[in-house]
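Notes to accompany the following structure.
Here the complex is missing one protein chain, while the rest keep their positions.
Should a chain be cited, it is by its letter among A and B, assigned in written order, with residues numbered from 1 in that chain.
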Amino acid sequence: MEKRVTFDNRLLPYLLLAPQIVVTLVFFFWPTAQAIWQSVLIEDAFGGNSRFVWFENFERLFNDPGYYASVRLTVVFSFLVAGLGLALSLLFAVMADRVIRGAETYKTFLIWPYAVAPAVAGVLWGFLFNPSIGIVAWMLQGVGIEFNYVINGNQALLLVVLASVWTQLSYNFLFFLAGLQSIPRSLIEAAAIDGAGPGRRFWDIVFPLLSPTGFFLLVINVIYAFIGTFGVISSLTQGGPGRATEILVYKVYNDGFRGQDLGGSAAQSVLMMIVLVLLTFVQFRFIERRVHY
Amino acid sequence: MVENRPFFTFLSHFIVLVGVLIVFFPVWMTFVASTHDQATMLRAPVPLLPGTHLIENYRTVLLEGYGQRFGSNPMLHTLINSMIMALGVAIGKIAISIIAAFAIVYFRFPARMFFFWAIFVTLMLPVEIRIVPTYGVVASLGMLDSYAGLIIPVIASATATFLFRQFFLSVPDELAEAARIDGAGPFRFCWDTLLPLSVTTIAALFVIQFIYGWNQYLWPLLITTKESYYTMVMTVSRQANVVDSVPSWNLLMAMAMLAMLPPVLVVVFMQRLFVRGLVETEK
Partner (left out) sequence: MAVVHLRGVKKSYDKLEVIHGIDVDIAHGEFIVIVGPSGCGKSTLLRMVAGLEKITGGEVTIGDRVVNRLEPKDRDIAMVFQNYALYPHMSVYENMAYGLKIRKLSKADINTRVRKAAKILELEPLLQRRPRQLSGGQRQRVAMGRAIVRDPAVFLFDEPLSNLDAKLRVQMRLEIKRLQRELAVTSIYVTHDQVEAMTLADRLIVMNAGVADQIGTPMDVYDRPASTFVAGFIGSPAMNFLAGKVGANGRSIDLVGVGDTRVSVQLLSTASVPSGTPVTLGLRPEHFVPTDHGALELEIDLAEPLGADTLLHGRFGHARELATVRLPGHVLAKPGEKRRYAVSPERLHLFDAQTGKRLAGI
């Protein structure tokens, strides 16, 4: 953790650190402090008076069924995005790993969606499922399913999940593939000689050894579902129809900028920060315990 | 694989190909849409194969703008804005991170660990959850509608500093000792020894940060009011939600393609660096 050799200058390190510290101070700590401060105020929408109200904003939140609805929705949403995202990418990674020739080519074809912004992904999927001209919506209609995510809340949620999973596929795929390739071949061969067929080998050997990677990806995907999917929601549904897709992070934005409820929005921010810090804490703790066999 | 069952191999290929299809399908449809005229795009089913209006659509979008609610700002300008922002974020972040990491690793000074933990904390909270007050700060600094306002707040989190710190820690002590014996001061050591060693890490990080900066959505949306500062990703997203009587899907999809193209090209052509960047960042 420490370097044996260091330089002796007194002033220089501060100078070198300064830009990063300044930027972080002004654009990270200051706003975070403000959020905490604002969460205990009720502000007049036009910046007039503000009253110090202790935890009234938080109380209001905890008594607001709308907030709980959003919390429940976020949990369900995260489950779906993380679950579907991990399962699909694991499948692709396992299949790609078996194909010795061509694994590299498949990799190229599967990782580029990472470069697509979630917001743009939302636009693309909105186009595919557009009630009037979307090709998939049209195909669904052909088999008798009416698809209109603008009025159907569940369908809207489904669409948002699909678009979010699509963007994350490549990231998950990459890590799973790397994890698979780090399992020594001799382990698989030993299992084969012991008599395990491919199915058993996967569940008894590969899956347990892949679990550190899997857990890591789970945390990443959950954080993504909490936060990174903002662009998708904003492009596709803006939290609608009627709050059916208003997950917590979007609610923070909505209440703060559209609803002008600065106190409430700040309180939500603070709560989310706490959850996120906990999640990151869990991630780091677990990463440390990633045993290297 | 140990067994020699050709069926299995076939199945594996098949599943991966299905995956590739799923991944490509939305983009393919978008591309196809961007090559037809408006009329074709108003009837369902929309075509599955490209049309003949590719050049015309892209020219319109780039040079004449998408008209209607978002004004007639040529997308060429918007593209440039995105490019400036992405490059600014990538270069800016790397620049301040390298020197900060260098300071933390290679110098001993009071409050060193304090600064380190302060920076570490920033890893945990992405901008989306502190969006409202951050906007307030930027507004009060008069940085709305400016490139500085677009770029600087985005580089506030210290992921890159952390990464460089990890990397510097892995550089053998002997190099610094040799430099000291040779009489080199910190600047020379950094320039002559450390930086050349860091080139691949810097390149990998550049790829990741460029994509990150280019794909910024919420932040440019909030702090720009003048069209001349809009970026591609935010424009595409906003435009898609404008409720028009007769939407121009073909032009909209052309814009979407433009918004996607640069980062995708970067990933495809710098794949190895990109993968390395991802893996390093998450350690």
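What we mean here is this: a residue touches a chain if its C-beta (ideal position, glycine included) is under 8 Å from a C-beta of that chain, and two chains touch if they have at least 3 such contacts.
Just so it is clear, the structure is predicted and the values come from calculations on it, not from any experiment.
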{"item": "Selected from A:I151, A:A190 or A:V282 as touching the chain missing from the view", "value": "A:A190"}
{"item": "Contact set of subunit A toward the excluded chain (per top definition)", "value": "184, 186-187, 189-196, 200, 204-205, 208-209, 291, 293"}
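Keep this in mind: only the chains that are shown with their structure count from here on.
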{"item": "Subunit A and subunit B: spacing of chain centres that average the CA atoms, whole Å", "value": "16"}
{"item": "Of all residues in subunit B, those that touch subunit A in their complex", "value": "1-3, 8-9, 11-13, 15-16, 19-20, 22-27, 29-30, 33, 41-46, 48, 95-97, 99-100, 102-109, 112, 115, 118-119, 122-126, 128-134, 136-138, 141, 152-153, 155-158, 161, 168-169, 173, 176-177, 180, 185-186, 189, 211, 214-218, 221-222, 233-234, 236-237, 240-241, 249, 252-253, 256, 259-260, 263-264, 266-268, 271, 274-275, 278-279, 282"}
{"item": "Contact set on subunit A toward subunit B in their complex", "value": "1, 3-7, 9-10, 12-14, 16-17, 19-21, 23-24, 26-32, 34-35, 38, 88, 91-92, 95-96, 98-100, 102, 106-128, 132-135, 137-138, 166, 169-171, 174-175, 178, 188-189, 192, 197-198, 216, 220, 227-228, 230-231, 234-235, 238, 249, 252-253, 256-257, 262, 265-266, 269, 272-273, 276-277, 280"}
